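Reading through the structure tokens given below for one structure.
Heads up, one of the protein chains got dropped from this complex, but the rest are sitting where they should.
Moving on to chain A:
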Amino acid sequence: MAEAVLGRERGRERPPAVVWERERRRHRALEGLRGYGLIAAMWIRSSMTYRMSFLLATVGNAAVTLLDFAAIYIMFTHVDALGGFSLPEIALLYGSCSTSLGLANLLLGNTDRIGTRIRDGSLDGMLVRPVPVLAQVAADRFALRRLGRIAQGSGVLVWAVVVLDVDWTVGKVLLVPVMVLAGAAIFAAVMVAGAAFQFAAGDAAEVVNSFTYGGCTMLEYPPTVFTRELLRGVTFVVPLAFVNWLPALYVLGRPDPLGLPGWVAFLSPLVAFVVFVPASLAWRVGLRSYRSTGS
């Protein structure tokens, strides 16, 4: 008893020096990026302990995605055009959306696991750390082997740009990297929205994947082979058409099947931003509604 009281007195004398810089308020987004970097770096270090298996995984990842394009290539040995598009034109579509998805997947690919974390309550552990939860979820098990898909996608894209018979204006040249980056941002926003959705609907990883992976598979083919209803849906509702269709049509000098003016092709970055706003709001609402588990 006396000892405990004494201890408390001693405790109170603890100099405030230990209150180092933690009192300072910091910007959320910057803290998120910093935390993301720390966690990702740790996972990279830990995967590098087995260098060989890392290499194999990366090569395997590239090879599997390459089979995708091989299928399209083989198809073109039998036909000359698909929906009026030549092989290099399709390669432009394929390469850009594959690279965009690869980037989004590298940076945010683990957000679809959040359904499990919500159900088994292991999200608790992330909520008690001084890093935004979204950054922690996204960086969890960060896997560099996903570079495989990016390498393969950008390889196909470069090939397409080289062999395409296009009058390259400054606008078109600029539009190619913008298309890839804005496309990645749109996919990323869809992933965030999907993660938020999982707070309400148990494990919805499959629903999210049907928009990202499924969306990308659709975007590999020319818009001309799809119905107008579908095109309207992916232009105005879930704006996947801005990932690559609209910019690529402009680069190829083809009209939009829905008759939208050419400058719409340059709206992708804006669209990505516009999708991010409701996605991040939904994420906040979702996180607030998190109820952990009873045990």
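One rule holds for everything that comes next: a contact is a pair of C-beta atoms (placed from the backbone, for glycine too) under 8 Å apart; a residue touches a chain by one contact, two chains touch by 3 or more; residues count from 1.
In the analysis below, contacts and distances are computed from a predicted model.
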*The complex's invisible chain, by UniProt name, from "Twin-arginine translocation pathway signal", "ABC transporter ATP-binding protein", "1,2-phenylacetyl-CoA epoxidase subunit B" or "Xanthine dehydrogenase subunit XdhC"*: "ABC transporter ATP-binding protein"
*Return the single residue from A:Ser122, A:Thr217 or A:Ser280 that touches the missing chain.*
A:Ser122
*Touching the absent chain when the full complex is considered, from A:Ile39, A:Leu66 or A:Leu219*: A:Ile39
*Sole contact to the chain not displayed, among A:Leu93, A:Val131 or A:Val156*: A:Val131
*Residues from chain A at the interface with the omitted partner, ascending*: 1, 3-4, 6-8, 10-12, 14, 18, 20-23, 25, 28, 31, 35, 38-39, 42, 45-46, 121-122, 124-125, 127-132, 288, 290-292, 294-295
